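A single protein chain has been omitted; all remaining protein chains appear in their positions.
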Amino acid sequence: MSVEATVITADKLVAEVTRLHNEGWRLVTMSSVEIDAENMEILYHFDKDLKLTNLRLSLPKGGTIPSISGVLFGAFLIENEIRDQFGVTFDGLVIDYQGRLMNECTATTSNSPFCRLLVKHGMTVTKEVK
Amino acid sequence: MLDAYIGVLVLWPLVAGLLCLVLRSPGARKALVLLTSAALAVCAVGLASQTPFTANPNFLASEGTLKVAEALAIVFPAYFLLRGLMEKHALVIIFSCLQLALAIWGMMNMNEPQTVQNAVVCDGLSVTLALVVAIIGSLIAIFAIPYMQHHEDHLKLAKSKQPAFFLVLLAFLGFMNGMALSNDLRVFEACFEATTLCSFLLIGHDNTPVARQSAFRALWMNALGGVFLHSGVLLVQKQFGVVDIHAVVNPALWTGASMLPVALIVAAGCVKAAQMPFQKWLLGAMVAPTPVSALLHSSTMVKAGVFLCLRFSPVLTNTTIGAILALSGAFTFFAGSAMSLGQSNAKKVLAYSTIANLGLIIVCAGIGTPVAVAAGIVLLAVHAATKGLLFLCVGDMEQTIGSRDLEDLRGMVGKSPVTALAACAGALGMVLPPMGMLVGKWATIEAAKSNPVVMALILLGSALAVVCWVRFAGTLMSGKPLPTPEKAHHSSPLTNMPLMTMLACAIGLGMAAPWIDALMLPNADAASVFTTGWGLMPPLFIVCLLAWMVGMKVLGRQTAVPQASPYMGGLPSAEPGTFVGALGKNWALTEGNEYATEIFGESGWTKFAGTLAGLLLLAMVGGAFI
Amino acid sequence: MARTVIPFGPQHPVLPEPIHLSLVVEDEKVVEALPTLGYVHRGLEMLAVKRDFNQMIQIVERVCGICSMIHSLCYCQGIEEMMGIEVPRRARFLRTVWSELHRMHSHLLWLGLFADSFGFEALFMQLWKIREKVMDLNEGTTGNRVIVSVNVIGGVRVDLDESQIRWIKDTLVDVEAGIRKLQSTIMNDGTVCRRTKGVGILTKQAAYDLGAAGPTLRGSGVAQDMRQLKYAGFDEIPFEPVVETAGDSWARGNVRFRECLQSIDLVRQALDKLEPGELAAKVKGKPDGEVVTRVEQPRGECLYYLKGNGDKFMQRVRIRTPTFANIPPLAAMLPGLDFADVPVVVLSIDPCISCTER
Amino acid sequence: MNLTTFYLAVAGLILAPLVGGLVSGVDRVVTARLQSRLGPPLLQPFYDVGKLMSKIIAPASHWQGMFVRWALVASLAADVVLFAGGDVLMCFFIQAASASFVAMGAFSGSSPYSKLGAQRELFQMLCYEPIFLVSVLCMAKAAGGFDANTIMNAGAQPLLYKMPFIIPGLVFVLLVKMRKSPFDLSACHHGHQELVRGVFTDFAGRDFALLEVAHWADVVVILWICSFLWATGPLQMVVVALVALFVIILIDNVSARLTWRHMVKVAAPLTFVLAFANLMWLYLE
Amino acid sequence: MSFLKKSQIKSPWLLHFDCGSCNGCDIETLACLTPVYDIERFGIVNVGNPRHADVLIVTGTVNPRNAVILKNLYDQMPTPKLVIAVGACGCTGGVFREAPNVLGGVDKIIPVDVYVPGCPAKPEAIMDAVVAGLGKLKGILEGSK
Partner (left out) sequence: MKMLPTVLANLFSKPVTRNYPTFVRDPFPNARGELVNDIDRCIFCGTCSRKCPSQCITVNKEGGQGIWSLEAYACVSCGICVMSCPVNSLSQKKTYRPVGTGRVTVTLTGKLPEKPAKKTEKPAGAKPAQPAQ
């Protein structure tokens, strides 16, 4: 089973989010997930009267997508976290922690903790020890 | 000998000032100022050793002097009027016209009053003022030598205005002395007006638009004061036909008579002492170079106002006018303290505090009992020394860092320790026991026993003052100085000497308060000084000394060990005085005082206190008719 | 104007957990507030690489000790949905019981900390005194005070017997009496009201737009509670969300206070509905697919996005916790506050930083 | 100064801190009981101070040690003045000097919490000083003198009958001075407040211990002056002091901490006006 | 034993720092202060300011960001000082040992005097730990006589 979601592209993202916002949908969160070595997905979960609607955005790792924090201020924290974990750059983040929201070291495409997940299970992850 | 002393005190400054003007060379000016200072100090001390006494020096008692005094009563207003016309300043024109009219009317219509017995009658009050002027005033004049040099260097003037400046400055001291010593109301008035003129010239010295505006504000207010004084004097003359001050202040004279002249004279004193609602001229005086504000605030000008009130205090005892005067003084003390709390401009803090403390002295005058007057004299002397010190310190620090904002003075103890510590000592000396200011305040409270409102207002004001001054001192002592570009600090011996002497005066006078108090009291009361409250002071001095020694020892020990890093919730700091905070940025540990502007904001209080104080003043004049 | 920069936290006596706020205050009024997170960040979502989907239950329980039971409930629910497992009825009600006990202890704890943030030590002590009874219930029924570890995929692993049910009911009577005694203090006490009423106002619209969750959202007048989704035993227990409309700290406090009482009621109802039956369904296979599941934690709506790929290790465990959603509203509320009210407002969203950062 | 006065003064020097420590111990035990706890041993404050004395820590600023000693000396001096039957107003002014030195020490530190604490400490002084002094004026008016001796020997009738309205004021002052809720603004006893320990944040080790002793001395002075209200005998005075202490602890335990804005704008003016009204009443009587 | 030395045993003040725990141990540490456990019986007060504290109670795992804070707090405490690592995470890193942003137990950064096992540690255990730590301190003090 998979989560029902409208597939969306990066260029239509902000317009779609604005539409949902205007229709009274509340941003619950965004979930990022790694698909394979090159690609990942971000799911935008919106809620209205306990119903969820989702947007699915595929993007290459380390890519750049527009930030929705301009429309929904609440998204800034989520986007910063995704930047931390996956090295995705968000264009127009209202408060930009530069990839240091949680981690001390900045995440990059090659060095973002959550991107090593799919390399192979059980593979040891080198800790970011400074 | 006495005549010589008096002559030097009154005339020599004028002569020296004129010499400054003529000679123009800085070296000669320096020598003259130093010589004048030394001469004034010696003569004042000489006088003090002879007090009380009466004298009749020729240059004060002669017919010629009186003619000059009467002429001056017209010349000064005329000059004010001229300046007012040139500036098109309506208020100045109105009040100087009034003054002129009064003077001319007086000359036309007044009979020659009784001859004054003694041209000089020197008592504790006079000699205290003379000492203050001679010592504190001279120190400020000395301080002004390097200060004005630096000031003009900073302004890059083509032609030095210093000769004129020092002429006025020194003459000011002479007129103050004349006022303190003369026993003839007409001479007194001439000197009084002369101080108005001097202050006007000094405030406007820099001739910037702000300076001019402040100077004219000072002028119109003091011209109004002149109107009050002159009308009061004329009425006295009319009522009793005497101009002998010591004869006038005899309560016996006033039984059954209208008190209006006293009310007017005292009102003139209040204007000169920058009591609310006339505080604005003194605030404006801050724009002048530091020595000027120091002089106006501490040893001259405003002291003339309280001197006048204290002089008339015997006739105020147990009168409606006295009660209302005390009330208005107490209210000014309270309101001034409250307003000083809301200021971040260090000079404004000082200014409002001056206004407040003068209010306190006015309370003493209003109460008028010997104990109260003695307390007032103590306050007068100690305040002059302490406030002079504070002004010089702030001025010096201002030249060091280029700002007079309290926020910028934060941590000055790290940048120019001597000045900052002197300022701290001064600030704490303003409010903490066993220093003279606090003790004087305490004596005032106990003297005002019969008037609960006055007592309560003084208590409120004193609490506000404590906060204000401890914060002031604390800010200077603050731990981490902000990074400001360092400038070369001009520390000449002529800056440091007056500072240190003033510090010694402030502390010395602060500690000597009980003895000054005893000196100022009639013999019967003097004996009891040390058996009542003041008696606590000598033991407290011993405690102070002990505490001082212990403190110094610990200070020495703690200076030797490295300081701990500040508590910042455990955050690391990349460099001293910063922490690594949100967004990974380096945040400077900026600090700011709390001014509670919504409570102690200047504009609101100015309106409220101005109105109320104005009403009180009217009530006081009206009280003469009750 | 004179500005002071205050490094508020990460170690600070009113903050039980490390969060840093770089506060700029002017006359003790906040003009700028920027949060820093990451002092509790462990990256435990990532542990899914090394722990199989069963062991992950223990890991997600430790996302946050205070709502541990509900985290594992949410996780198990997601896996069950993914694998199509029907949870036995008894297990569903037992889950309800413990989740509500957790909510109760969490709210009591929070009310205490809230009281402490505005300097009401006695109230803090009193609330924690009552809370100890709830903790005893936890320990007595599950064997551990805080992290109860009762959930397994397919159901629960601990049962309640009759005497325990009676004991719970008896204790709840005490607890309820204790809480009710404090009602007037929390709602009407003059000093408390002065510190909480009108402080940190979050309007209904702002709360909705900024994505606030839980009592923070309900305190602003939005009646949204994930228990309305009828998970666990809530399909058979009537449920109405607690709502306050003022949107200030007082309202948020009151929502939690009333939820405490509501939880007592819910526990009672759940206990009454307990029928003998299986504790856990058998689990076969490995999770495959993706699922989004939501439950209501003491702090609000919690969302798990789970993705499995038929392996014993999950591909992605994405945990969105309520405090994470409440940080932006907090950042929006802080400017303009009195510095003294900062802790009150920070605590009024019931910050659970270990949830936020995981 | 006669010999009795001297002995009394020495007694003040030694006894006041001891009594203050005991008061603090009682305070902690009673507080614990009100919170349904057992609480620490009665002598705990002394252990705390002893512990602090033996700690080794770098000062946050080298000025602090000096200010702390000055504060301690001032506090003890205030005690001595009171014990020796001196002027109550001056006694309180000396105590204000002590508080000022504490604030100065806090200012000279480097942590922002300590500075904010110092500011609030000053605002507290601003609020309690006039109220307390007006209360003293009431006592002085009724007793006919500012000396402690005069007030204590004011007559058979307790002063309380003439000054019921100064009680809220005195309670306010005690709350502030003993650092109790709702007015523990600049530093509260247990440090659970937004300013960490406010004015004490930067003091540590021996400096902090001495400040604690100074605080004890302060509390004794204030409690004693409060007990003037029923100064018909030593026993009555002790009872009044104990009652006052209990009331303060009770209030601490039934109220939240307010903000300084509230204190400056509402609480202090209100109590001041009440106390002042009482003063006026005494004068108009 | 002199009064001053005895006082050190009788009046340990706590500083609690949450280094990345799940809150379980934090609330149990807080619970120690509350009526049922009332750690103030031993003269213990939670001071929240390292400059006043004698005992540092650390809960949770260390990550690179809070390691700096922990070290700072430890350094700001006056000597002699005790460190108590509470809970499985504080002692060793617990379940989070292998998480990407975790360095391990508290002893990786600062010396730990007492370890309190448990997940979360019970309030009683935390009290035991303080007593054990004080015992250790007493030994040191007696040794230094």
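A, B, C, D and E are the chain letters, set down in written order, and residue numbers restart from 1 in every chain.
Criterion: a contact is a pair of C-beta atoms (placed from the backbone, for glycine too) under 8 Å apart; a residue touches a chain by one contact, two chains touch by 3 or more.
These figures come from a predicted structure and were not determined experimentally.
Considering the full assembly, C:A122 is the residue among C:A2, C:A122, C:I153 or C:M314 that touches the omitted chain. The residue from E:D75, E:E124 or E:E142 that touches the chain not shown here is E:E124. Taking the complete complex into account, D:L38 is the one of D:L38, D:I56 or D:V243 that touches the chain left out. Interface note for the absent chain: among C:T185, C:Q262, C:T293 or C:T321, the touching residue is C:T185. Seen from chain E, the chain kept out of the figure touches residues 35-38, 41, 88, 91-95, 97-98, 105, 107, 113-119, 121-122, 124-125, 127-129, 131-132, 136. Mapped onto chain D, the interface with the missing chain covers residues 30, 32-39, 250, 253-255. Counting over the whole complex, chain C has residues 50-51, 54-59, 62, 120, 122-123, 126, 129, 132, 136, 139-144, 147, 149, 157-161, 163-164, 167, 181-182, 184-185, 188-190 touching the chain that is not drawn.
Keep this in mind: only the chains that are shown with their structure count from here on.
Two chain pairs, C-E and C-D, are compared here, and C-E has more C-beta pairs in contact (counted per touch definition above). Taking the CA centroid of chain D as reference, the farthest chain centroid is that of A.
Per-chain CA centroids place chain A at a distance of 69 Å from chain B. Averaging C-alpha coordinates per chain places the centre of chain A 24 Å away from that of chain C. Centroids of chain A and chain D (each the mean of its C-alpha atoms) stand 57 Å apart. Within chain A, the positions touching two or more other chains are listed as 95, 100, 102-104, 113, 125.
Contact of a single residue of chain E with at least two other chains is seen at positions 17, 34-35, 46-51, 63, 65, 69, 73, 98, 100-102. Here chain A touches chain C in the complex through residues 1-3, 21, 26-29, 31-34, 43, 45, 50, 52, 54, 72-78, 81, 95, 100-104, 113-114, 116-118, 121-123, 125, going by the rule given at the top.
Interface of chain B with chain E (complex): residues 564-565, 567, 569-572. Residues 341, 413, 428, 431-433, 438, 442, 445-446, 449, 452-453, 455-456, 459-460, 462-464, 466-467, 470-471, 473-475, 477-480, 533, 536, 540, 543, 546-547, 550-552, 554-555, 557-559, 561-568, 589, 591, 593-594, 596, 599 of chain B are the ones that touch chain D when the two sit in their complex.
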